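The complex is shown incomplete by one protein chain, all other protein chains being positioned as in the whole.
Chains here go by letter, A and B, matching the order in which they are written, and residues are numbered from 1 within each.
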Amino acid sequence: MINIDIGATAVAILTLFGIYSLMAISLNLEYGVAGVPNFGQALFVSIGAYTAGVTYTRILPLLAGVESVHPCGPTMGQALQLRSEVMAAQPVAGFINLALTFLIAAVLAGAVGFAVSYVTLRLKEEWFLALVLLVGGETVRIVVRGADDLICSHNGISGVAQPFYFLGDPRSSSLMFMILCVTLALIAYVYSQRLTHSPFGRMLKGLRENEDVTRGLGKGISLARAQIMLIGSAIAAVGGVLFALNTGFVNTNDYVVTLTLDIWVMVVLGGIGNNRGALLGAALIAILDRFTQVGAIALNMSGSPIEFNYVRFIAFGLILLLMLRYRPGGLLPESPLTTNAHDVARSMLQPRDERS
Amino acid sequence: MFKKVLTAFLILMLIVMLGAATTAQDDMETYVLGVALPFSGNLGTFGQDFARGVELAVSQVNAELDAARSSIRFEIASADTENTPEGASRAVSTVVQTTGAQVFVGPLTTSEVLGAKQFADENGVVIVAPASSGAAGAIPGDNIYRVIYPPDVFASKAYANIALERGHENMVVLHLDDPFGNGMNEGFTANFQAGGGGEVASFAYTPGSTELSSEAAAVSAALAGFGDNAGFFCVCFLSGAQAFLQVAQIDPVLTSVQWMGNEAMTAEEILADQGHAQTLANADFITVSFSSESTPLTQIFIDDFNAMFDKDPGIFTNYAFDAANIAMLTMLAAGNDGAAVKSMLPFIANHYIGTAVQAYLDDNGDQAIASYGLYQVSEDLSAFDEVGAYNGNTDTITYN
Partner (left out) sequence: MPPALLTTSLVNTIQIGSLYALMALGITLTFSVMKLPNFAHAEYVTVGAFAALIVSLSGNVNPLVIMLAAFIVGALVALVSHIAVFKPLEGREVSFYTLILSSFAVGLILRYILFMVADYFNLFDTRIRISLQILLREGYLILTNIFFWVVPSSILLVIALTLLLNRTPLGREMRALANNPGLARVIGIPVERVKNYSWLLVGGLAGVAGALWGLQTAVSPLMGWVAIISVFAAAILGGLSSFAGTILGAYVVAFSENTVMLFLNFNFGLDLAYKPAIPFIIIIAVLLIRPQGFTELIKRAGDLKR
């Protein structure tokens, strides 16, 4: 029996939209604006998530003034209980902890992104960087998975609760969390719009289109790319923190290549090089994921022998292929970047009758 | 073009949903039983089989309700966890927000269960996990009940006892690199050494590996290093066990020692290969399996499953069947309400006798009764025969 809870569904979709937007905006800045093919998005997202796993187990007890227990091993359950109590009873500690998490995650991921961008200089072809980042992400995942104390290796850390947990009522706490996610996404959007339309952003796009010309203009290419990687990676890590909080559980199994591909699909669907496109792509994936899942539930209920949970992935692949074939620029293709001077010059050059 | 396709697709979805919504009969009360299992990913086999177990339980309960002229019917709403924690969280929340389901059967692994935990706890949704047994999931007071399969502390003790009884001085363990495999390995090592055993050499393999030749070589070398009186213990999922057997069956060291292994290795797919079955028989392979044939319901379940799906139930499928029954019985008693189900489920579970054994829940909401059967390959290599029993609560092994 299908009985859709429209309010809760909308909140869930919007929460995912906010989280995905951060990831998509990050990739759009890196690839769409600066031309760095980051196929290691899962790595930067996971840095945020792992940071949350560490701060919730090490810093949160300190902030709340309780004695911390080792999060892994035999005291795992006890530590979890402690976290839940703190998150329910001491919202201020929860918020300070979250702010610190964002900060540490952004700094860590930014530093990694900055370092990675210098690797570009050593690579013969641009797409090698894509591959290096792709496998680099997986390597880090395997190492974290094996590290005993960081996030309890393969066990992961549960009880990484979202900060509005103390409200008690799931409807209002998830609503507040959704507002947090969407707000952060919008801030990232406004910031990246400004960045894209600044002289720095135009230079980066120039760099993407033609490295030699921009180099000829004497701009510091490697530093510019490094800066954008720093910003993009930090945004992705913020998205990763929210991604982990939304599930309430940090585990290496979530940060695999498929996550990276999903983010790429968002950017390609929306329109590469266009921040608005990134938002649209994030929204589409959040909606499409929910719709296909609901469709699979409904169709499986109808008693067909086909397993619609598989059809869901096939439909997803087909939509992506159709999109790549018929709208390779995305739904919102990149518009040419112009300055005010350009607009004025253009209007002056146009014939009078067309201008009115 | 794309817009047209997308619009057509969305309209189709809408029609489907409306269609499904209107087919519900008016005078009937429908309780939705949520199912969240890994249909895709490397545990697809288990996901599908578990779903069939739930389907069988629902059809039987519905038939009984029909005969009793009850106005209540159960319906399944299933979603794919994609075998990731975040996927499990999305699967559970989607089913809840789409159908209003309050009770779930699934997910499968401990990390998936923990992924769904936050949503379930916050929204008062009850999760009845049929086969999660990792120590990380033993949490008191939450909405997760692990009703049938007892925590691995019991089984790891049983294996340690058998190893000591067989006179093994040292042991080599090959285990999955996940909470289940690592937990079993740690528990086994501790119990084996506490009981006077010597060294334990452990090797981990990545879940989903399709090829384990270097792992087999490492196990073989470690066994050779230990010399006589060493034994081998495999904690593997089915596909890993198959890949391992494929290379181990020709290894001179591995084929000359005694083996133990977890119950995933007793699947019929293993016996389907003559070489694999023979290897296990020669190695005195023994497994400690929770699916004991000691209740009269086991055979009935197997027959009913065969009648409905025209195939034998897979390994563990009966746990899903039992978990679904406990969930539905609780819902019949407490109503379609998460909080009521949560408070009543331990009572119902403690009075339920299933296809394996009775359930009895401890403070963590986990199965506390630990009576296992011991199984070995039969002489004609066609099946696994029960050769003894292990009572985890008294820590005793008896042979038939």
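Assume a residue touches a chain if its C-beta (ideal position, glycine included) is under 8 Å from a C-beta of that chain, and two chains touch if they have at least 3 such contacts.
Note that the structure is a prediction, hence the values are computed from the model and not measured.
Set against the missing chain, the residues A:T139, A:T183, A:S302 or A:S335 yield one that touches it, A:T139.
One of B:M28, B:A63, B:A272 or B:A333 touches the chain omitted from the figure, and that residue is B:A272. Across the entire complex, the residue among B:L238, B:V257, B:I286 or B:I348 in touch with the chain not shown is B:L238.
In the full complex, the hidden chain is touched by chain A at residues 31, 37, 119, 122-125, 127-128, 130-132, 135-136, 138-139, 142-143, 145-146, 261, 264-265, 268, 272, 305-307, 310-311, 313-314, 316-318, 320-321, 324-325, 328. Within chain B, the residues in touch with the undisplayed chain are 39-42, 44-45, 48, 177, 203-206, 208-211, 213-215, 217-218, 220-221, 224-225, 238-239, 242-243, 246-247, 249-253, 267, 269, 272-275, 311.
What we mean here is this: only the chains that are shown with their structure count from here on.
Those residues of chain A whose C-beta lies close enough to touch chain B in the complex are 1-5, 8-9, 12, 76-77, 80-81, 145, 152-156, 158-159, 161, 165, 170, 173-174, 243, 246-249, 251, 253-254, 256, 289-302, 307, 309-310, 312-313, 315, 319, 322-323, 326-327, 331. Only residues 1-2, 5-6, 9-10, 13, 16-17, 19-21, 23-24, 30, 32, 39-40, 48, 75-80, 83-87, 89-91, 93-100, 111, 114-115, 117-119, 122-124, 134-136, 138-140, 177-179, 182, 364 of chain B touch chain A when the two sit together in their complex.
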